[in-house]
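Missing here is one protein chain; the remaining ones are kept as they sit in the complex.
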Amino acid sequence: MLKVNNLETYYGELKILKNVSFSIDEGQLVLLLGPNGHGKSTFLKTICGLVKPRKGSVFFDDLDITKKSVLKIVEMGLTYIPEDRHLFTEMSVRKNMLLGAYSKKARKREKENLEYVFELFPRLKERENQFASTLSGGEARMLAIARGLMSDAKFLAIDEPTLGLSPSLRMSVYDIIRKVSKLGKTVLLVDQSIPDLADMADKIYFMEEGHVTHVGKKEDALKDDKLREIFLGM
Amino acid sequence: MGHGGNLMKIKKDLGVLLAVYGLLALLPIFFHNNMSLMNILIISLIWAVVAGSWDLIMGFAGIFTFGQIAFLVIGGYSSVIFCKLFGISPWFGFLIGGIVAGGAGILVGLPCLKLKGAYVALVTFAVHMILEPFLKSDIGRAIGTGGAQGILTVPPLKIGSYVYNAMEPTPWFYTLLIISFIAFFIIYKVVHSMWGYSFIALRDSELFAQSVGVNAFKYKLIVFGISAALTGMIGGVYANYVGMLSTRILGLDLFLILMVMLVLGGMGRFPGALLGAFITMFISESLRYFDTYRLIIFGLLVMVLVIKMPQGIIGLIFPLGKAGIIERTILHFREKKAKKAEMIT
Partner (left out) sequence: MLIELIDVLISGITNGSVYALMAIGMALVYGVTKVFNFAYGSFYSMGGYLAFTVFGLKFGYFPVLIIAVPLLFLAGFATEVILIKPLRHRADWEMAAVMVTLGLAMFLDNTFQAIYGPFTKSLPALFTGGMELGPIWIGNQNMAMFVISIVVLTSFMLFLSKTRLGMAVEAVAQDMDGAQIVGIPINVVFGVTFAVSALLAGLGGILLAPKYFVSPFGGWDILVKAWVITALGGMGSIRGSLYAAFILGIIEAMVGYWIGFTWILFAWFAVLLTTLIIRPQGLFGTWG
């Protein structure tokens, strides 16, 4: 579904992504792990079109989207859910979600999606008319995911959705991601630590200093000495 | 790019400056009898200093100020008023104009330190806007601004027994050549000093600058002061050369023409303002007979230049990626840090 070839992305003169290749099939759940500041978020921003790469290509549904605008990419069904949320803080929760369904494609299914997303996030339903700025950290993260789901995307790229959350909140966020994945959506989840979803993941990528240093299942990762240390050390 | 690149760049800037001044110094040999041309050259040198010091604060330091003409006027008025009041030589008047304007610059800079781009522009433009009613008011008249009429007589400039006069432009020309060279040399020194690197660091990333220990407040105030002082000093010279001073130069046309000089020469590209000033003045003069359309054309020119030629004339001659500047700055601070570390160990 998504195929990335030899991607190189720069910030100014700083090379962030170094020859990154990546692939994910329809319906899969794939994890992208690695330490902070090693290019994981840049990778997501590059595939969703927010940052343009200098080299390499990105294919989505066999179409070259490397040079496409964020808008086009969203309309094709790829939605990025950023770690720093980017909510519309001075608007109600409901309006945030409605704006999530801004693209033409999502608009048609706005009503059904709203119902289904509120079902997934009963907490947000309770706070429907509150400003997004009044939400707690956990709720805000849920809203970011909920808004992303409203776009009716088939592919969700989620950036560290549990950063800074309490263990119980983490569990519920992972639960939701599990549900979404089971509904048939393709999910690429970026995280720093090993989430509880590791067992369920079809593939795990490991990224260090802008390189993909490991690809495989959880078991494969555990065979690697260095990775095992990181896994078990957590 | 190592330290050598740094030095090369510095030498190149100085070389360009010297070459331009060398060429300028030759001009009177051919044109000393052409009064109107000499006049244009002299005025160009005056505006070049204003544009250059504006470029120092806006192009290099990235502080959005619109108060440059206000400082020119403050310097001009205080220079002439002091000369008349105390009978001092206009040469000292220029210095006083610079000091007063520099003080005003720091004073205006103070409230701007905490403000962001568009606010700084507003506060400094407010100074510009308020200056005219103030100079025309009773308070203004009381300190000798001459009210709406302005100051109609300015004490003449002398050197020994020679009295500068409008009929002999060549001495004026060489005097301005020296004064403006000093001003540009100061700007050059500032740009290529610790301060200059701090400005560039501040402009490109305040966060980065603070992380390497640049005190944003101090440097911003310094640049406000220097830029205003140079402009104020040339304000005194301007009043002396023109022989009168009124609030008319606060009009928007000069504001725009100075801006054309900056974008034409290349913002933040030394010594773009100098080249920009000459080219702009010559365009302006050749459009003299289309006066109504002159500012229309200038307006168009600003739009086209900003969009199509972001680095100005200097950029055409010496193209330079922005990354180069950042790299240089980072390099400079790394070297400085390394030196500090050496000294400690």
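As written, the chains take the letters A and B, and residue 1 is the first residue of each chain.
By definition in this document, a residue touches a chain if its C-beta (ideal position, glycine included) is under 8 Å from a C-beta of that chain, and two chains touch if they have at least 3 such contacts.
Please read all numbers here as calculations on a predicted model, not as lab measurements.
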item	value
Sole contact to the chain not displayed, among A:82, A:161 or A:195	A:82
Touch with the omitted chain, as defined above, among B:125, B:174 or B:318	B:125
Contact footprint on chain B, counting only the chain that is left out	58, 62, 64, 111, 114-119, 121-123, 125-126, 129-130, 133, 137, 204, 252, 256, 259, 263, 267, 292-293, 295-296, 298-303, 306-307, 310, 322
Touch residues of chain A, complete complex, unshown partner	48, 50, 70-71, 74-75, 79-82, 85-91, 95, 98-103, 106, 147-148, 150-151
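As a convention for this text, only the chains that are shown with their structure count from here on.
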item	value
Length of the line joining the C-alpha centres of chain A and chain B, rounded to whole Å	51
